[in-house]
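Before we start, here is the structure in question, set down as structure tokens.
In this view, the complex is presented without one of its protein chains, the others remaining in place.
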Amino acid sequence: MSASSNSGSFRIKGAGRHTPARTARFTFDGKSYTALEGDTVASALLAHGVHLIGRSFKYHRPRGILTAGPEEPNALLDVSRDAARRQPNVRATVQEVFDGAKIASQNRWPSLKYDIGAFNDALSPFFAAGFYYKTFMWPREAWHKIYEPIIRRAAGLGVAPTEDDPDHYASRYLHCDVLIAGAGVAGLTAALSAAVTGKKIVLVDEQPEVGGALHYDASTVIDGQNGYDWAQATAAKLRAMPNVTVLTRTTVFGYYNHGFLGLVERVTDHVAKPSKDAPRERLWQVRTKKVILATGSIERHMVFANNDRPGIMLASAARSFLNHHGVAIGHNVGVYTAHDSAYEAAFDLKRAGVSIAAIVDTRDKPGEAVLAEARTLGIDVLTGHAVVDTSGRHRINSMTVARSGNFDRRKIKVDALIVSAGWTPSVHLFSQSRGKLKFDEANQRFVPDVYAQNAVSVGACNGTDDLAELIDEAIMAGGGRLALSGENRFDWTGGMVGAGEGAGPDHAVKAFVDFQHDVTAKDIRLAVREGMHSIEHIKRFTTNGMASDQGKLSNMHGLAIASEMLGRPIPQVGLTTFRAPYTPVTYGTLVAHSRGDLFDPARKTPMHALEEAEGAAFEDVGNWKRAWYFPRRGEDMATAVNRECKTVRDVAGVFDASTLGKIEVVGPDAAQFLNLLYTNAWDTLKPGKCRYGIMTREDGFIYDDGVVGRLAEDRFHVTTTTGGAPRVLNHMEDYLQTEFPHLKVWLTSTTEQWAVIAVQGPKAREIIEPFVEGQDLSNEAFPHMSVAECTVMGVPARLFRVSFTGEVGYEINVPADFGASVWKAVWERAEGMGACLYGTETMHILRAEKGYIIVGQDTDGTVTPDDAGYGWAVSKKKTDFVGIRGLKRPDLVREGRKQLVGLLTKDPKEVLEEGGQIVVDPNQPKPMTMLGHVTSSYWSEHLGRSIAIALVAGGRSRMGETLHVPMADKTIAVEVTDMVFVDKEGGRING
Amino acid sequence: MAETATRSLPLSGIHGGSATVRLEPAAPATRIALRVAMEDVGTLSGALGVDLPVRPKTSAFANGRTALWLGPDEWLVIDEGESGLMTAAANSGATHSAADVSHRNTAILVSGPGAADAINAGCSQDLSLEAFPVGACSRTLFGKAEIVLLRTAEDAFRVEVWRSFSDYAFGLLAEGARDAAL
Amino acid sequence: MLLIHCPYCEEDRSELEFRWAGEAHIARPENIAAISDEEFAEFFFLRNNEKGLTYERWRHIHGCGRFFNAARDTVSDRFLLTYKAGLPKQPVPVAEKFAAIAEEKSVETWEQTEGDAR
Partner (left out) sequence: MRKYSVFAIAREAMRAHKGWEAQWTSPEPRSSYDVIIVGAGGHGLGAAYYLAKEHGITNIAVIEKGWLGGGNTGRNTTIIRSNYLYEESMDIYEHSLKLWEGLSQELNYNTMYSPRGVMMLSHNIHDQQSFKRHINANRLYGIDNEWLTPEQAKAFVPVLDISKTARYAINGAALQRRGGTARHDAVAWGYARAAADRGVHIIQNCEVTGIRRGPGGEVQGVETSKGFIGARKIGVSAAGHSSVVMEMAGVRVPLHSTPLQALVSEPLKPIFPCVVMSNTVHAYISQSDKGELVIGAGTDQYNSYSQTGGLQIITHTLDAICELFPMFRRVKMMRQWGGITDNTPDRSPIQGVTPVPGLFVNCGWGTGGFKATPGSANLFAHLIARGEPHKLAAGLTLDRFRTGRLIDEAAAAAVAH
């Protein structure tokens, strides 16, 4: 062993695949270290002999590095590039070191070595599984006020980021014929085989390089060359083919319906100075015809007392650190195993100059070949033995060994211990695809059985252990022809699930099944004793498998212990469901581009920029940004709105109505169609005229409203509410396509074809007159509720004489690209005449003064046309329209329904709160009987008092009655009135 | 009044793209949303001077006009000049619906070797040449906006989008273009 | 995310382009004004909500815009067929039906994976 470089005294000269000259500096808990490029944080720390990495969730026990992959439950760290780029809960075994990385341990205070929380470990007899269900109940409030905050502070792992993430993320949809998950021997072979067929192939692997198990398995020979080298050469060959995409550092995290898979590619987290244009991660959403699952298998740990000390590690992980990273995990390593794979780890370590204290094997008869090799290398093998305990505070310093069934124990000094209980096929994706597993009794494992989608599993994830067989299977899955040979040094045997000897008896022994959540074998036994007989109950009661590694190591052990305790075979106990994601996925990646301006389209009208320049405040209405009011210098909202209201009534105002939905209804049966879709009659409407229409659904409740203009016998210009446009069109299409397909009529959304400039007020006509050509605007020629196609400022326009204010009103529709230009000219003239710009707030007030309703504000989906006082808009002559039957249901025709009425506060200065509830007797005890609520309420500058509209039970029969609106601090008396507050005779509108 | 309205395009002045993707707003065009029953397709084709395609996902081009199949009785007809599409349709004599949508839509031209990748940042369709050859067109979703996509060349697309969604579409294309260049 | 075959576009497209539109083949009564309250409630509210084979409507709202019908297995979410609006209820081909039954049995439903001993 030589401490050859400053990249760590545990580096083995000549071992590993990194270049010694290429180094990177990082800090861990403030201390600086040098790593080699290609190191994971785990390998870099191990190279410096650092084994204590973190603290466990519940007992705060010291923990080290257990694995070399994404299944790592212990070594979770906080990794940051800078203050805003801080990432909690990062697996040290996955994160590659980059120059300048700042890395910190988690879940400890004040420091990793001296953690107050470790007191929990001493109290652990009290903290058995599910203990919190049995206590913390007295007194009543104490759970929320005292116990829960303490538990919360102790729980959790990393600290959430506190700054907005400055990185960006990308997303891409991808289509292929075959997606291959995993680029180990099986995946690469399948890819080669599939690639020659010319199909479009995507090969994905989560590691920085392809190779899978070949990272640690240095003895496998494929196609006559070292396995790892073959893998890299094969990847290069595949990358060169036009029909193949190879994605590394990319995890298939979810296998969803109909060949849809989610992938996450880590683009820059390993780079010291990423390009600004590079996303941190990229989401790939793949639709594939076929999936080849070559996801390999995961080694299991041994379950025995104090099996969680730093320095205890999976055998394959120790091999990865040695063979790939060139790092020895200790000087004097013990081995505890039930499977041959750990022997190979011992051989590799021994050959690298590490002494092997002993191989402790639970089996009486390990594989002959490995046993022979151990003898050759002079390694002590204790068959039929168990490790029953370990010692060492922050790192293992000895293992206690006993012969099976014997009480004699002896301590063997070690500075690391490698373990293997065998291998669990990675069937996560198969299971997510809703395939059905079967239990392989002989090998104590679940393997794929029945497929629910077009997928095939190859290699270790399919339970195929033999290399030659695996290669054949992969070639077959790929569908091509290929000659490939492979050779293993040893055929592995063995494996066990459940607790080894020394995991019990239950008193005071902690044999961990799930490391991160501190679930021990006795916790699982306790769950069974307490009546938890379903594996899901056991999981939930103990939290086994619910940590951030989602049970990759613990599920099979937990199941086996439960099975033994229940006296039922494993398949009868069942298996918990594998859920996406396979490994945790960053929210930012799933969100990808949908952030900031791209979170949701902000729809703006053609006049938006001009309105902005005039100082408009905007409000959100659905996706639209609408001008809300136009404050002048020094004005607050109320002042501005009062001025706008007064100006419109006295002079005129200009309003942007472009967002109103517009649907062009064209065809010989257009009127007949509208007859069916609206409660009103349309065949009587003459071309050139408009009518206000109400639309109900079959249930008879108001769905939308708007003015409809008839441009020709066969052409209507329908308007809808701003928010209702898409759903109204969908509703109309539904009836047209499926209920009334015989009608010759078509619908086209023209909302955005037209910019709509409303000019309202006594001077409206005077303002627009000079701009309009081809239409006489006189009252006689163009009275209220008229429509005409004409020319405005030289461009074809649709001019409506309509009013939502009660004043003379016009709505100029010009093709949208001309909107800004026309608006500018009209406003220039209007301004000169003393008019104003006004926004939606003023529009709301002016219409309320006239008693015009806003669907969605004064109605809420439970209001009939009659309730709203619009019974006149429901045709009595028509024999059919959508809603005709719903309107006649008993509850819709009963007495006492809520009806829209006006409310006037006794104190004219008092403005009711919209949403205020109305009662007869404000002094009644709670719960009070409520008659309805205030739907609209404003200060009316024109009237010099407040006005309101309300839904009130039996409202129209209560005219003149005094009711009350009780607020938190006072009760407001109101009088029920008519809904029209201004110009009841309607003279102004026709002026 | 002498003053004549001037036209301002929703994406005027905007530009963007990356090393492999060029993004530019298309020139103004005349467009109609055309609806006509199968039996009258021939008549309308004659009137418009372009054969309305009847196979899904296809388009036709003739006399400066492009007709895009959007649905079994629905086409988007684009004329890049100031032409009388509405009048031509009206004069066909056949029952149909034509609505002028020249200003409802605007278009973004996406070109370059990364064009398909840029669009696939938000479009779930397979844009390989086998699945979406030159001339193919489809209404679809691009992120959270509806678009009509037309492939005009192996490495060029026209993205038709409603004007109020055009900022969003351009912004998302710019992100896609940036990523496609990596 | 489902993959749905649009019978008008004659192509499989992502669910993103579609909107589900409820149970299929519920005809609006021709004499709707004359039906009873019970009949109206049945027409407007009551749905089969089948577990297994269901006939439903979809609209290719961000595609060709057409409403169409589909037969789908609500346990496996497999589409057995789709067909144009206006056609009567189409029988599921026998082979598809068997495939669906097999698939329904083959998919791991939560009852199977998360159930207790059987």
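Observations
Order of writing sets the labels: A, B and C. Residues in every chain begin at 1.
In this section, a residue touches a chain if its C-beta (ideal position, glycine included) is under 8 Å from a C-beta of that chain, and two chains touch if they have at least 3 such contacts.
Everything numeric in this text was worked out from a predicted model, so none of it was measured.
Taking every chain of the complex into account, the chain not shown here touches A, C.
Across the entire complex, the residue among A:K102, A:H331, A:K350 or A:H537 in touch with the chain not shown is A:H537.
Here the missing chain is touched by one residue of A:M928, A:A953 or A:A973, and it is A:M928. Of the options A:F57, A:F98, A:Y216 or A:F655, the residue whose C-beta touches the omitted chain is A:F57. The chain that is not drawn here is touched, among residues A:Y256, A:F490 or A:Y692, by A:Y256. Listed residues A:G100, A:P584 or A:P770: the one in touch with the omitted chain is A:P584. Annotation: of A:R319, A:K522, A:H731 or A:R958, A:K522 touches the absent chain (contact as defined above). Seen from chain C, the chain kept out of the figure touches residues 1-2, 15-16, 19-20, 37-38, 40-42, 44-51, 54, 56, 72, 74-77, 107, 109-111, 114-118. Within the entire complex, the positions of chain A that touch the omitted partner chain are 57, 85-89, 125-126, 128, 131-138, 140, 143-144, 148-149, 151-153, 155-165, 167, 169, 254, 256-257, 260, 262, 285, 434, 505-508, 522, 526, 529-534, 536-537, 540-541, 543, 546-548, 550, 577, 579-581, 584-588, 590-592, 594-597, 599-600, 602, 619-621, 699-701, 856-857, 860-862, 886, 889-892, 913-917, 919, 926-928, 930, 933, 935, 966-968.
Assume only the chains that are shown with their structure count from here on.
In whole angstrom, the spacing between the mean C-alpha positions of chain B and chain C is 32.
Shown for chain A are the residues that touch two or more other chains, namely 285, 287. Residue positions 14, 65-66 of chain C are each in touch with at least two other chains. Taken in their complex, chain A has these residues touching chain B: 168, 170-175, 200, 267, 275, 277-279, 282, 285, 287, 593-594, 597-598, 600-606, 623-624, 664, 666-668, 744-746, 748-754, 770-771, 792-795, 814-818, 820-822, 825. The residues of chain C lying in touch with chain A in their complex are 1-3, 14, 19, 21, 28, 32-33, 35, 37, 40, 43-44, 57, 59, 61, 65-67, 76-77, 85-86, 103, 106-108, 110, 112-118.
Contact residues on chain C toward chain B in their complex (touch as defined above): 8-11, 13-14, 16-17, 62-66.
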